[in-house]
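These notes concern the structure reproduced below.
Every protein chain but one is kept in place in this view of the complex.
As written, the chain order gives the labels A, B and C, with residue 1 at the start of each chain.
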């Protein structure tokens, strides 16, 4: 397996909009997207496996294992002429440039085949400060999207820096294919999992998509997510240690001293 | 040579079952699989070379050299309607995600062509503790395998974490191809080569496969394996040093100071 | 996206000459090339995206984002029988051998299709010293180019060492395709952005190409370039930190402690 593999159901979607919420700063994007999937009872339509994900499987409590993956869910519009929403979530992101470009390219191929043209990526914007009411910053692929977005209270041009990972690259590479979109970043400290920031992002996203979601349970879910991601972090650190300890071969041998 | 190369004999097998025992924690899987091959006098049917293995050859005592490799052995069933068993062993595992995905993909292609559908991977589960009677933990690809396995005393759902390397990935990727299997992990300290844990795993595996093996010589063989793997570890460390010392070129030049 | 992507306008050029000015020592080459593009009001004819560039997008002040890229500009000759000049500039260079060879190969494919045969690459030659009047050192692909170049005051054979990155590789790989060229290196300290050295290089280049440029504003532009490149440096450092902190997966998770 040399390339990202997308195993998908055959679906027919109406003018789908892509929402991305993979792990990132403060887990803001992931919390928001995972919550949305549960609140709107979305249906899973694709699983994504990649040679750029850690080479390990997770042991689950019930005695079975599962691979690390990304997933795509669909939430079909109930309105006439409304757009279906597909949501990308997952355990991990690729971390090298080559890996991210390959993975995002594969995801955009998939989205393009579904007929999609609009993308919203979700994330956190780390400030090192704690705030009571996190603001939502935006960065768009095209100028003409900004006025419409400002109506929802999203702030444009207020912060600088770069957007690292899929939240940036899906939009950047998507633009090269004629897609348009916005990255929505919840203001966050950056040093802890931030449910409040995810709520702020989801509040705005709900308005954009004209979808109602109960945000009450988000904080509760954030606790579970934090627990899971800490476990993930521990396991991938273990793998990295083996990798570096053992040179180009037999890393695990470093267990025999 | 850009891809894993499998040089194999033409064989016709009956419903083959794959056993994996590559180097890993406590060398538990490797000891068990190597012992099985010798006890059952299995026949070698394939050699596996990979650009992800260290770029070096081992000098043998008798004056010749050999490449680092993995090997596949077959142990044909003597029972009518019984399954043949093929066993994957070797000097090393690949250590980066991309390398492991490529290698496991190539191995599964090979196994699929042989008509295989069932996989058992062997390994150690490191606890940091020493025990008298090592337990055997299991993690399955599918829930329906667990009841049958519990009969042999394998414990499911008792331990968490992840399974790193081929022991996990062969099952994870195999499942995507419709294969089923279990990872059998012998309880082990994790800091030394553990023949006793390998015996526990092999005891259980023998029952699953309905095969009798004398486990007496396993401890003796463990000593030899430990010696060999320590040598391997030393050589790959040497290679790594050259690699890092010399930048992208002429690492070995660092010998001239 | 696995390979460098060049999105280009259809243009017909007369015997085009390639000038390269990507970021490097003292930003000498970048300052010179960027200045030339502005002074001569060159037209952009291609954008270059690469999986070897950082996996991030830059947030711009006006609320939009853009990918990291290289660009090609054309400056058409106003003289009869004169050569058109195309200029390669950009935010970043690839940094691994494999990445640089792939990227330079793609650029040369593009240049070859445009009918180009002559290349000048621009850069700085770091000495650790500050000088009032920076000299311009040259290194050519072919001996027969040197006498003509010496007339412009370029010094050949006075300095040793190697030319790292696109400034060297475009010429080295170009030569294998029958192209000829010279690397022009402005003498520079190496520890800061050096507008004066860029002026010296541009002065010589203007004579070679028989083009007049006002060099007065170069110093002013150098300040902006320095600011931009410091920002780039900060952002890519951030990415690298995530990459190393997080192992092969979920680097950004290290934000949750």
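In the analysis below, a residue touches a chain if its C-beta (ideal position, glycine included) is under 8 Å from a C-beta of that chain, and two chains touch if they have at least 3 such contacts.
What you see is a predicted model, and the numbers here were worked out from it, not measured in a lab.
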Contact residue for the chain not shown (choose from C:16, C:63 or C:126): C:126
Residues of chain C in contact with the chain not shown: 23-27, 52-55, 68, 91-102, 104-105, 126, 138-143, 146, 156-157, 159-165, 168-169, 171-173, 175-176, 183, 190-193, 226, 229-230, 232-233, 236-237, 239-240, 243
Residues from chain B at the interface with the omitted partner, ascending: 1-2, 5, 7, 49, 51-67, 231, 235, 238-239, 242-243, 246-257
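Throughout what follows, only the chains that are shown with their structure count from here on.
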Taking each chain's C-alpha mean as its centre, the one farthest from chain B: C
Cα-superposition angle relating the copies chain C and chain B, to nearest 5°: 180
Nearest-to-centre chain - CA centroid comparison: A
Distance between the centres, which are taken as Cα means, of chain C and chain A, whole angstrom: 35
Residue list for chain B, restricted to those that touch at least two other chains: 96-97
